[in-house]
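Take this structure first; my questions come after.
All protein chains of the complex are present and in place, except for one that has been dropped.
Coming up: chain A.
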Amino acid sequence: MTRFTRRQTLGLGIGAAALASPFGQAARAAVPTADATPPKIDIESGASLRVLRPAKFVPGDETAFNANTKAFTEATGVQVKVDYQAWEDLRPQTAVTANTGAGPDVVIGWTDDPHLYTDKLIELTDIAEYLGKKYGGWYPLAERLGKHFGTNNWIAIPLGGTGGAAVYRAGWVKEAGFDAFPKNTDDFLKMCQGLQKIGHPVGFTLGHAVGDANSFCHWLVWAFGGHMIDEAQKVTINSKQTIEALKYGKALYETFVPGTQSWLDPSNNKAMLAGEIAATQNGVSLYNSFKNAKDPNIAALAADVDNARMPVGPVGFGTETALVVNSMIFKHTAYPNAARAYLLYLMEVEQYDKWLTASLGYWAHPLKAYAKSDVWTIDPKVTVYRDTMQDSLWLAYKGPVSEKSAAVVADYVMVDMVAAACTGASTPEDAAAEAERRAKRYYQG
């Protein structure tokens, strides 16, 4: 019987280190670790695993992930098959797995997915506590998304989160009269108005775009102190703060390039790459698209493209959100220990830092020690995404992540409210009231 003991757990890391590139070794050296005793995991004899995860968004993500998986197989003998699923199809696939009790052993799903299937998942508290102890602790967002709400029991291991910072053309921003990207919403509005005046409008997604529309609309409402629900899950969206946010959003919308109401997730990337807009909200992938463009004209623009945190509103703190990949193990697996060992292995510095670095800042770490990874300093323009998991809020803010909050997000309640108010289809008051009605259908149901 294959055993994967505490000693071997440590040994696996050492073995993987030997496989790493010199660059990887240098990067790992920067990540501080504390002494911690890993949980004892006895891998089942003849174990094999099927893993489901979202398709890569940056090529290095998949390459490094596969290399880490291969190293795990070499170290333990556990065969692992990784299936990459299109982003939009991941949740339905996870749902089928949960409903049928068959399919992948490990699912690296979206932010709130583990909270939809809490009773079908294996508890991962021992792994999470060990990792937290070794790597400087978990960021609050990771704890929020990894633990079963209201308990200290971990049901998922957050692998990383992609941030929704501002991506902008520094030259045009300067031309509009701003030496740096504004840090507050008042200046931000002035900057957008200035950019529009010089013929370089901004563009933020208001269509049914899963990632970018939710990022922008939640940022906007939260920045003014609005939120969909409070801690007790009472629907609070129809508030003075929300209406202020919507009034501000309407003024901001006047500076947008036409068409944002129908934008899906790729639309702002296209518009930015084509020089149609001066600023948008996106993950670091957009900046990397400039840097790695085959078209020399676009690649040359990378020097002018920069990333910044979205401005802070009257609420007084950053209100970006993050799209987190959250790994879980289903109880139907025949090899729970192999699955736990696999997740633990992926999070150890020898593997994790290679993945983090290869992802070029697209995924930000949930464990604090990885803030020292070289990926955050190789290119200073990427550094802004380093604190994604530290500073971001979760989509159910201020309440718990639940199937109700997931349904409200999936039904675009926040996005529709902002879009309706911004475009003048509804008054801010009517839009907030409609959002309240829609949210109550879920929270009172």
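One rule holds in what follows: a contact is a pair of C-beta atoms (placed from the backbone, for glycine too) under 8 Å apart; a residue touches a chain by one contact, two chains touch by 3 or more; residues count from 1.
Quick note on the criterion: contacts and distances are computed from a predicted model.
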- Note on the structure: Name check vs UniProt for the chain missing from the figure, options "Multiple sugar transport system permease protein", "PP2C family protein-serine/threonine phosphatase", "Ferredoxin" or "Biopolymer transporter ExbD", returns "Multiple sugar transport system permease protein"
- Message: Among A:Ala30, A:Ala67 or A:Leu264, exactly one should touch the missing chain; which is it?
- Response: A:Leu264
- With respect to the chain omitted from the figure, which of A:Pro92, A:Gly177 or A:Gly316 is a touching residue? A:Pro92
- By the document's definition of touch, the residue of A:Ala67, A:Ile298, A:Ile378 or A:Ala407 touching the omitted chain is A:Ala407
- Message: Tell me which of A:Lys190, A:Lys247 or A:Arg441 is the one touching the absent chain.
- Response: A:Arg441
- Query: Where does chain A touch the missing chain, residue by residue?
  - Reply: 88, 91-92, 95, 98-99, 116-117, 119-120, 206-209, 257-264, 267, 270-271, 274, 276, 403, 406-407, 410-412, 416, 419-420, 423, 425, 438, 441-442, 445
